[in-house]
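Only one protein chain is missing from this complex, and each of the others stays in its spot.
This part shows chain A:
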Amino acid sequence: MITVENLSKSFTQNNTRVTALDDVSLEVPDGTVCGVVGTSGAGKSTLARCISLLEKPDSGAIRVDGTDLAALDGSRLRAARRQIGVVPQGDSLLRQRTAAGNVALPLESAKVPAAQRRSRVAELLDLVGLSDKASVYPDHLSGGQRQRVAVARALAAKPSVLLADEPTSALDPSTTDSVLTVLDRARSELGVTVLVVTHDMAVVRRIADDVAVLEEGSVVEHGKVLDLVSEPGSRIGSTLLPETDQAELVRSPGGEHDVTAEVVLVGFAAVGALLPEASNRFGVELSILGGGLTRLGDTPVAKFRIGLSGERSESALKWMIERDAHVRRAPVSVDGVAA
């Protein structure tokens, strides 16, 4: 469990003060993957560097399993670092060491005996799918392979937390996938709590349970991805879900239908059956006017604009709401004009 409490950090450069983090609080429960997203300069790397204990915050606490790490110094700080595996932003491998040699580095710092070190390195390279690259030097690995070696290195000393800063920023989509798979395995197979900093929403879509949006050093949105997508006005929701034509919803709220609405459906059951069942049960004609289906992690999520025709349209909508569909109606005033 990572808890960030009221973290603030500012830099002074050329006599101007830049507030990189302004009272940031964040909580990542054990065994979850949390994405921190935001545009360039939002303070993501500063947050990652503070949690990596590379940067000392001006104020606030960083707790991993309860202990405030930001307050430590010297050998206690070095010991604390082993609880947090870090994949820094950019290329961070030693070019004069093989993949296996890089993964072994934290084990050497922790003074693990050579024999144990070798078997642990083999395990880790297996975990990231690079067993056959053990004796290859980083210059001969692809960007995605290098990033996976960096993840293996970060996991070597069995940390409880894995922190990755833009682990996929320099990669193409298919390579990105291999790196994300590895982060996901770290969580599912090792039970590590993962914090991944990224500007790429595909990362959140693929592996994040929770997400925090950082904007100019402040958290403007934070919660479970599946909760946020159904909240009206959520940036995460509007970015991750398929587009529906908002303007169209306002322009002709009824159209040739008795009722139109926007629905967000989360999960296999809802996505697969809710709309046809509502249509059957209430004898209404239901047509899909826009939107579509997507996946967040393993969960299918749909956002549709639907039109309902028939006497019991309103009852059908109410029934869907009772079954956890998130329904948004066209604005009433416009509705009145159209009627």
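Definition applied: a contact is a pair of C-beta atoms (placed from the backbone, for glycine too) under 8 Å apart; a residue touches a chain by one contact, two chains touch by 3 or more; residues count from 1.
Basically, contacts and distances are computed from a predicted model.
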{"item": "Hidden chain of the complex, named as in its UniProt record, picked from \"D-methionine transport system permease protein\", \"Quinol dehydrogenase membrane component\", \"ABC-type quaternary amine transporter\" or \"Thiosulfate oxidation carrier complex protein SoxZ\"", "value": "\"D-methionine transport system permease protein\""}
{"item": "Given A:M1, A:V18, A:A61 or A:A110, the one touching the chain that is not displayed", "value": "A:A110"}
{"item": "Candidates A:K44, A:R153, A:R205 or A:H257 - the one touching the absent chain", "value": "A:R153"}
{"item": "Among A:T19, A:T32 or A:S92, residue touching the chain not depicted", "value": "A:S92"}
{"item": "Touch with the omitted chain, as defined above, among A:V136, A:M201, A:L226 or A:V327", "value": "A:V136"}
{"item": "Selected residue (touches chain absent from view) among A:L7, A:I84, A:V121 or A:M320", "value": "A:I84"}
{"item": "Positions on chain A where the hidden chain makes contact", "value": "52-54, 78-82, 84-86, 88-98, 105-106, 108-110, 132-133, 135-140, 150, 153-154, 156-157"}
